[in-house]
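One protein chain is absent from this view; the other protein chains keep their places.
Chain naming follows the written order as A, B and C, and within any one chain the residues start at number 1.
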Amino acid sequence: MREKATTLYLGPQHPGITGNMMIRLKVEGDTIVKATTEVGYLHRAFEKLQEQRNWLQSFTLMCRFCVPETDPMEESYARAVEAIEGREVPERAKYIRVMVLELARLASFMLWYGGQNGSLGLYTMGQWSVGDRNYILDLFEELTGGRVYHMYIWPGGVRRDLPKGFEKRVIKVLNYLEKRLDDYDDLMFDNAIFKKRTQGVGLVDKKTAIEHGVVGAVLRGCGIKSDIRIDDPYEIYDQLDFEVPTAEGGDIWARALVRRQEARQSIRIIRQVIDQMPGGAFYNQIPNPLKWTLPKGDAYVRTESVRGEIGLYLVSDGGNKPRRVHLRGAAYVHAVSLLEDVLIGENVADVSAIMNSLGTCPPEIER
Amino acid sequence: MINDKNSQKIVDIIQNWARKHSIWVLAYGTGCGAIEIPPTMTSRYDAERLGVRGAATPRQADVLLITGYLTTKTLKRVIRVYEQMQDPKYVIGFGSCTINGGMYYDSYNTIKVLDKYLPVDVYINGCMPRPEAVLAGFGKLQQLIAEGKANGAAEYKANLEKYRENQKRVIPNWIMPEYNW
Amino acid sequence: MSFFDLKGTLKPLTALKQFGKKPHTIEYPKVKKEAADRYRGFHFNDLEACIGCGNCSTICQNAAIDMIHIEGIEGINGDSGLRPRIDHGRCCWCALCVEVCPTGSLSLTKDYLYVSDDPDSFLWVPGIDNPEGKNNLSFTSDEQSLNDFKRISMPELEGMERVKSFAEVVLGYNEEQAREEASRCISCGLCTEACPEHMHIPEYINAIATGNDKDALRIIYDNNPLPEMCGKVCTRRCEDVCAIAVRGEPVAIRWLKRYATETAISSDITREIVNPVIKEPNGKKVGIVGAGPSGLTAGYYLALRGYDVTIYESNAKAGGATMYGIPKYRFPIESLDKQIEYIEKIGVKIHYNTTVGKDITFDKIYKESDVVFMGVGFPKAWTLGIDGEDAKGSMQAVNYLHEINDGEEVEIGNKVAVIGGGNVAIDAARVSKRYGADVTILYRRRVQDMPADWEEIEGAEDEGIHIVPQAIPIKVIADKNGKVTGIEYLMAEMVPDERGGRPKPVAIEGSNKVLEITALMGAIGQQADYSFIEGTEYEGKIKVERGRIVVNEDQQTSDPKVFAGGDAVNRTADAISAIADGFRACKAIDKYLIEK
Partner (left out) sequence: MNDIKAKLTEHIKANFPGAAEKDFKGENRIDFSIDKEFIPSVLTYLKNTAGFIHLSHITCVDWLEEGEFEMIFIIWSPTDKLKVFIRTRIDREKAVMPNIDMIWRQANTYEREFREMFGIQFIGLKGAKDFLLEDWEGPPPMRRDFDTAAYAKDAFFERPGREDALDVREEIIKRSREEIPGFAKKYSR
């Protein structure tokens, strides 16, 4: 006999929800039969606001699209503007950008470590990884002047050169983190509870993945090798040596395995970038920002964030303001329609873990 | 019942001392400032040693953190959450957006001046505030509690009509239960 | 997975190895970690260095920065007197305001802590609310700035190429260069106050930057009827106060004006573009003495307002000092003719070769007109006042330039000395050079004290003119025919002025030197010639003090019916001041006649 279905509201105020969003669940017992996501709690109308700001002013809004990892947005905007204008970027700036992007990935992985385990009751990990993440944020503070909002990668290059001896301090942090990642493995990947709660949970198969246009680690967790940094390389990624890890299974476990490898790949990339860092200019200066106009045109650029590919479509009508900015984050793909499908048949207790593993970041959906 | 004025004073001091050291923060990330809460709570800054810790539901919580901008959609939920919270309760406004709209001053979907809708006890400067600033904010709140000056909740009750009017101005579809607090 | 995962149960226990390690917790509030060297904390503004251009306020996408009056800070030339105030309820600490600050006065500090229960206490006047911030600067624009400090260099003829002819030295910006140069401007408008005429500089530069050259010309013609002349030879006091000039090269305001006027290639096209509204004739008559810049300006704008304007000019051409005092490689004759033609087409009547006091009496003009405007200028040169000055071959630089510009030939030989350091001295020197002479400029003070434009001085040096600074001429040496053969001078040392003025040159005894020359030109200043009213009733009515006509702020002389302007009135003695006088007089005359 089937149990009577009840409706459960998860969020927006719920400790298990990642960020400020809501899921309406129809449950029979504790099995979900239907899930409806409701977003929009963080809709600030960025894209509308950017149409009111000039090209440089718009740049300051970019990093606020998604807070856990702000640099891919800045990077996308900078690249889109450069593509429309045809502005050259100095070689050194490209290397610095990649370093910043990978550091940001690393910081975001640390947050994910904490969130993913926190959602399963493993609170120690949060204390470790979020605490260790501060070392990366310290580097950002030194380089960019801000912990979270860096506003560092901008059209034409980067905003300031590396401080003296910065590379050494990065290496020191990387050495420390490499050791810590092994500690995390002991606590997490070898943990019987973690395995039990993640294997076979939150399944995304290949067909669903394509239907939903899934990107990033979620796609790689289904065994599909796809990474914008390789497929559609930007900056200097095509000159770097790194691997794109994949895992079979399409469950939380598989995605966790992928991310575990990716964090190490990021460290590998940063080491290479620091080794090969060229000298020279770091910025190809834009004209007076108040009178800066871009030629007519459009650009679509994609950047790999921790959550997956983000795409930015930028249109210029020849004026000093963007005609249209449209950012599609990875969470836009993962946390609305895909989440609704994936949750069907799962337990209420696993919702939080699934959301974390899909890289749910509501501000990126709502913008 | 204690009717004596002096004894009431002593009780107040003890009460405020106790409240000061047990600030439970509602786990509701209303805006982007929420990203600095995990670092504040975890090992590097460890706010728990100051008596600050998370609470899962409004009924358990003492402090409502408004971490930045509030969209009108979230405002509705925040009001509901705030009214469910039990006394003593305090509100901390986080960053520029809660003071005068911040970056979103011309956005059609975010409120600009938080204290028109909810009573705010402490504001923390920054966009976004560093964990040190967050801790300083809690420190200020503790000080205000100890001095008996964090009276936002009482003010809200006294001026409920004024607040309601402002709230209803931005929330057209007002279907909410009246909470018994 | 096995039923019981032994490894998976035990492995997490390895976390215990962290036990006893030193925690990385910051012992807040006991220990306060200092923010990074580049941390973007609260603003600091160096109130002394700030010029109140308001660029920070313009770039702020959050409308967080207000420009406000602050007690004790007065607006002066080149400083609006306003200072930024930051609304911390808006600021996002992006530091764009720092990046665009032209003076570098605005920076961020490492301070970030401010908590308060009063939401109205988040307005922050940097520099006043945190005077100690000066020692705590973090994010500054020293390393990197978004201002474009480098001017687009003006294409010019090569130095040795120039001296072969009177071809214009400056070639002018092309369209791309003009747009680029115009886009350096931050539109603060500080320059408009420095300009005697208060031209609408940010507006026309912005019009050029956005590709609307015709609008730019219309804006320029709003209060300057001789823009092409100004575009070529203006003394451009606007550029001295340019906000960008604090740390870089000022926006080339003069060259941009020049560029804008190039669209009007003839007087008809000028009229078509400017398309001025000419009012119906009102029957009132205005007589103007002298067709110099001030007279032409007053005449043009009075004609637009419907007055019947007649100008009396003693020379064969209009333009006054700009016609006869400026060499043609700086200001070609056709360029001036075009502008005069346009003014005449608007309805201004000019009687050439009509010297007031000789061909027509001042009394007649005075009685026939409702108002008289005098723009008579300083036509007479000061003499050097040294021995042997009246020798043959010793002349005044102004007269020399006048004669050359009139097309006459002047015998100067092949060795010329010019005495003086102003623009007239340089002009005379460069003209002489073009006639094949070897030219030396003798100047009492140092090169950096020379009142001439630095561009002119550089230009002279490029063309191979020797400048001998700190040289005081004492005697002109002539041969027995009375012809100049040399000049004797003393070297001087600079002695600081006790009263705080500029250093004075004091001759060194016994440092006598002699320079062999064939011609000598004095260029130490000019004076007025009021012979046309001398001995008439007007001599008493129109008050003259120390050679200058006394006027009130409306350019009105002590005779209410007579207005005056130009070199004979103001102390700055440049074309743009004369134009300003003319424009001011026009407005005052209009008011005076309507009220009457």
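In the analysis below, a contact is a pair of C-beta atoms (placed from the backbone, for glycine too) under 8 Å apart; a residue touches a chain by one contact, two chains touch by 3 or more.
Remember, predicted model here, so these are calculated numbers, not experimental data.
Hidden chain, full complex: it touches shown chains A, B, C. Only one of B:Tyr28, B:Tyr45, B:Tyr82 or B:Tyr105 touches the absent chain when the whole complex is considered: B:Tyr105.
The chain that is not drawn here is touched, among residues C:Pro12, C:Gly54 or C:Gly486, by C:Gly54.
Only one of C:Gly8, C:Gly89 or C:Gly522 touches the absent chain when the whole complex is considered: C:Gly89.
Looking at C:Leu47, C:Met67, C:Ile477 or C:Ala507, the residue that reaches the missing chain in the full complex is C:Met67. Chain A meets the missing chain through residues 36, 38-40, 43, 45, 47-49, 51-52, 83, 210-213, 226, 231-232, 290, 299-300, 302, 309, 311, 313, 315, 323-324, 326, 328, 332-333, 336-338, 341, 366.
By the touch definition given at the top, chain C reaches the unshown chain through residues 52-54, 57-58, 66-69, 75, 80-82, 85, 87, 89, 119-120, 123, 187-190, 192-193, 198, 200, 202-204, 206-207, 210, 212, 215, 218-219, 222-223. Residue-level contact of chain B with the missing chain is found at 72-73, 76, 99-101, 105-113, 116, 166, 169-173.
Note that only the chains that are shown with their structure count from here on.
Of all the chains shown, the one with its CA centroid nearest the global CA centroid is C.
With centres defined as mean CA coordinates, chain B is found 30 Å away from chain A. Once the centre of each chain is set as its mean CA position, chain A and chain C turn out to be 54 Å apart.
Centre to centre, using the average C-alpha position, chain B and chain C are separated by 58 Å. For chain A, residues that reach two or more other chains under the stated contact definition are 60-61, 131, 149. Counting partners per residue, chain C has 24, 35, 61, 92-93 as the residues that reach two or more other chains.
Those residues of chain C whose C-beta lies close enough to touch chain B in the complex are 23-26, 28-29, 32-33, 35, 61-64, 87-93, 112-119, 122. Chain A contributes residues 53-54, 56-58, 60-61, 124, 131, 138, 141-146, 149, 151, 159-161, 163, 183, 186-187, 190-193, 195-196, 199, 283, 285-292 to its touches with chain C in the complex.
Within the complex formed with chain A, the chain B residues making contact are 26-32, 34-36, 38-39, 42-44, 54, 56, 58, 69, 71, 73-74, 77, 81, 103-104, 106-110, 127-128, 130.
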